[in-house]
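I have a structure here, written as structure tokens, and I will follow up with some questions on it.
Note that this complex is displayed minus one protein chain, with the remaining chains in position.
Order as written gives the chain letters A and B; numbering starts at 1 within each chain.
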Amino acid sequence: MAAASVIARRGKADACAAAITAHYGVTLPTGPRRAASGDVVFAGVGPWRWIATAEGADAAEFVAQLRERLVFVAAVTDQSDARLVVRLRGPRVRDVLAKGVPVDLHPRAFKAGDVATTLVAHIGVQIDMLDDGPTYLIAAPRSMAGSFWSWLTASAAEFGYDVSRS
Amino acid sequence: MSGTHRLQSGGLIDRGKPLSFSFDCESHAGFAGDTLASALVANGVKLVGRSFKYHRPRGIFTAGSEEPNALVELRGGVRREPNTRATVTELYDGLIAASQNRWPSLRHDIGAVNDRLSRFLVAGFYYKTFMWPAKFWELLYEPLIRRAAGLGRAAGAEDPDIYEKAFAHCDVLVIGAGPAGLMATLAAGRTGARVILADEDFRLGGRLLAERCEIGGRPAVDWVAEIEAELAAMPDVRIMRRTAVTGVYDHGQYSAIERVNDHVATPPEHEPRQRSWKIVAKRAVLAAGAHERAIAFGNNDRPGVMLAGAARTYVNRFAAAPGRRLAVFTNNDDGPRTAADAREAGIEVAAVIDSRTGARVTRVRGRHGVRLIDVADADGRTSTIECDALAVSGGWNPAVHLTCHLGGKPVWNDEIAAFVPGALPPGMTVAGAAAGALTLARCLGGGMTAGVTAAAACGFAIAAITQPRADDEGAAVTAMWHVKDSRGKAFVDLQNDVTTKDVALATQEGFGSVEHLKRYTTLGMATDQGKTANVLGLAILAQASARAIPQVGTTTYRPPYVPVSFGAMAGHHRGRDFRPTRLPPSHAWATEQGAVFVEAGAWLRAQYYPRAGEADWLKTVNREVAATRAHVGVCDVSTLGKIEIEGANAGVFLDRVYANTFSTLPVGKARYGLMLREDGFVMDDGTASRLAPERFFMTTTTAQAVRVMQHLEFCHQVLWPALDVQMVSVSEQWAQFSIAGPRSRDVLAKLVDADLGDAAFPHLGCREVTACGVAARLFRLSFSGELAYELAVPARHGDATIRAIMAAGAEFGITPYGTEALGVMRIEKGHVAGNEINGQLTARDLGLGRMMSTKKDFVGRVMAQRPALLDPERPALVGFKPVDGARRLRAGAHFLKIGAGATAENDEGYMTSVAYSPMVKSWIGLGVLRRGPERIGERVRAYDPVRNGDVEVEVTSPIFVDPEGARLHG
Partner (left out) sequence: MRINCPYCGPRGNEEFAYLGDATVRRPDPAAEDAAAQFYEYVYLRDNPAGSHRELWYHGGGCRSWLVVTRNIRTHEISDVAFADAGDKP
């Protein structure tokens, strides 16, 4: 998965949003939400800051194109190698996540399309809710992948889990 | 057979599920639904432990988490757990428990001699006795006290079980599942609010399980079952059994401890034993009930003396008779109720001594269990009554604890002669007995109102609910604390062996404040936190000091409400998972090489790479240094903080955060940068490279990476928001390797597609290259002083890249080096690092004063010019070599003039870093010395009293190797 951080330049938030709408056909979320256009997703992770991802894309190409399209309106930085991304689904996913995610994931509080950046087991993560399955994506820093995995598997062990690579 | 004292019928036990257990190696039988305490009662076991100080025989005093006496060692081997309250330990088949604080046996305990010496073991005994002579303390007193202190034995081995932490969120948290809590949950749940109902018991119902009472014309337990079924069907109501809410924190946060698998011998695979919860609730209803309190009278601690409410619990809930002939001593309407329940269960009632008539119990007789009680009436006539159990009720204390955790003070209520909640934590309401409403109908009504109100406050519309019919039983009480004509010790706090005399003595000796009383006598400390004792103690204090109880006040209630194990507090975070471990991209490769690793903050870095035959680490490190300086070495430096900074004002921004100038840096060049704090001291150093006119790449030290990022965000967002500058950490994105040594260029030439000649790529150059087919960045930077490069590749290629570097370097003798060799080489070059950037030294101190630009403002500029920081007497950076080349240096040693005494006034500075230099062939050091740069060639003492170090050293230039910098160019 290619990934890049996108930070709107000072005073260029509107221009940045317009450029993204023009090139990707999505409305850039202003809060912690995600907007998808095909395989390209923009997830809000802070004021004027997004993580753009593209499933299956070549990292260098995706980042170069994004940078070109947002030249002078946003700072674009490759983060394709910075993260471990896991997709979690199943009826007990919320029970697993409750063992470390401090954010309220009840369906009334955190809905499909919502994004949260938070700390899980002292590790900074980005959590996206994809659908009401429920399915979640969690991105953790590459260097802490082992510790994150240790927490995740320990938390899921009680319920049982399968692992597959995508 | 399930016990000599098991009633023939009744109780909420499952007689179809017999369980066997052992106590002090003796086998007993119980039923599912029993606690260890109820099973012991049912088996006629009265003596269950010895008291803390006097080793007096003790029995079961309560039926809940407030138990002061019945503390046992539960389970065995690595799962042995001391100080477990038998009253909240669910019985399971095969349970093993043992009594504590006795030797050689519970019945014959040598320590009981303390009871005979008790005249001397009064309050303050330790403070008064173990004061003099001072030298006896370490040799005699401390070992003596340590041996006598404490109850029970810890397992002494690592706990094999799993513990967890978890988060929960709700609209309404209901604490306690008695009548008030159940009504509150039902009322809130019906509105559709998200409700959590937490109760420490394994069964919902609270006191309804323990009393013979009716709700809506039916037995109360049937009503409980009906409510429980309705709640279970509500998708947004969560019932948490075996879960005690232990603390209240700001803004609606609550801690709770769930004893998930304490009721089985071994938790099922992958399941935790305990889980500690952090619950976030918009509103809370505290329905924690009340604790019954004792009355102080002679020998009121004997096994068989029990709180009346506990006696009813054992009879009604557990079908276990506390005795065959029961006497009741009371100051309130619970006395007659207890007698009635006992008679109904077929237990003989010897007497009801009601203090409201002037009658009182003056003494209990029978050492290992109640045999007789001495009673006096209002006219002073005395009699002796034969009985084997005595139920005591001194009234009820609302469980106000959780209302006080944010500083609320309880207030005295004369009507029930008890403290009731005062100012409440925001968002909390109190219902039922916890609010001082001690009767059933008031509990049901109060709970219902609280539930409705709490849900409404969260925006939920009121749903239909009616209050079920119940009677308001009698609850009249006339305070009675202490039988003054008692004979024998009258205990206030059973767990800490505090008597009425101790309270009086403390008052007499000036410890009249309730907080002083607690510290002086230990009243209210330990596992029960004085739940049955505190109010009694301060009432006696009030009497002794001729004050009213509200004037005396209470001690401070703090979390946790009940004991919480360390395992539950740690959860997943123990051993390797104590905190996250960060692994650099070459970690797998370094492991294959047999590297020894060191923790550097959260990172695990290769410290050195030992080879077969190298006897100690120093040999290895010397080899790594020598090989790098002679040929070429490679080191993973991915752990450096890496930040990309982009924007029209990026250069200006760097000028403001670094002491030196970056706006003039050409594209394709890197520069060393020094960052100060606003107070003028050095904060961090690193490099910044200009990748494009508006894009910089900054590195920070490994240790300060997070702090620097936060500081830069502060400078941008708070100080200069108008600047067009965007920054993001790329520490995780890039794997970065330092390739150093005279042959480094030769190695890189095989890997990258660029002209590496001095002209095309000079020192401090940076450029984008293709390395091993991957888009990479190459920097010509040197920390070692050698011709050196840093090659950065996207992190996924890090492992392949280190292997490619090693393969390409083989013909040049490439050697991987770790953090030790890195440290040696930078000390040899006099480069400062974390030891020198210690928060106490300025740029001038470090010999970097000239880096501070005079042409621009920057963070720390003004404060760095303070006169005291410009004082030439300040210690400044120089190098040191032992005069005797064989001597070892130690960082932390302080410098003294030769011949000067080792006093603080003579202190001239200190050694910051040392290393053995294979180039200099002796130990070398960096340090700060008063007027150091002027004293090169002079000799001083490096004095290190902590490690018996006293070495004469010569002051040198901080640069030990290649002072001209010729090696930088290969």
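Here is the rule we go by: a residue touches a chain if its C-beta (ideal position, glycine included) is under 8 Å from a C-beta of that chain, and two chains touch if they have at least 3 such contacts.
Bear in mind that the values here come from a model prediction, so they are computed numbers and not experimental data.
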Sole residue of B:Val280, B:Ala441 or B:Ala630 that reaches the chain not shown, by the stated touch rule: B:Val280
Per the touch definition above, residue among B:Ser105, B:Ser383, B:Thr770 or B:Gln865 touching the missing chain: B:Gln865
Selected residue (touches chain absent from view) among B:Thr4, B:Thr357, B:Thr478 or B:Gln717: B:Gln717
Absent-chain contact - pick from A:Gly46, A:Pro107 or A:Gly133: A:Gly46
Residues belonging to chain A that touch the chain removed from view: 10-11, 13, 30-32, 45-49, 102-103, 116-119, 124
In chain B, positions touching the absent partner: 249-253, 278, 280, 406, 426, 678-679, 706, 710, 713-714, 716-719, 721, 857, 861-863, 865-866
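In this text, only the chains that are shown with their structure count from here on.
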Partner chain A, residues of chain B touching it in the complex: 162, 164-169, 194, 270-272, 278, 280, 572-573, 576-577, 579-584, 602-603, 644, 646-649, 695, 722-728, 730-734, 775, 794-797
Chain A to chain B touching residues, read off their complex: 5, 7-11, 49, 59-60, 74-75, 77-83, 98-102, 104, 106, 108-109, 121-123, 141-148, 150-151, 154-155, 157-158
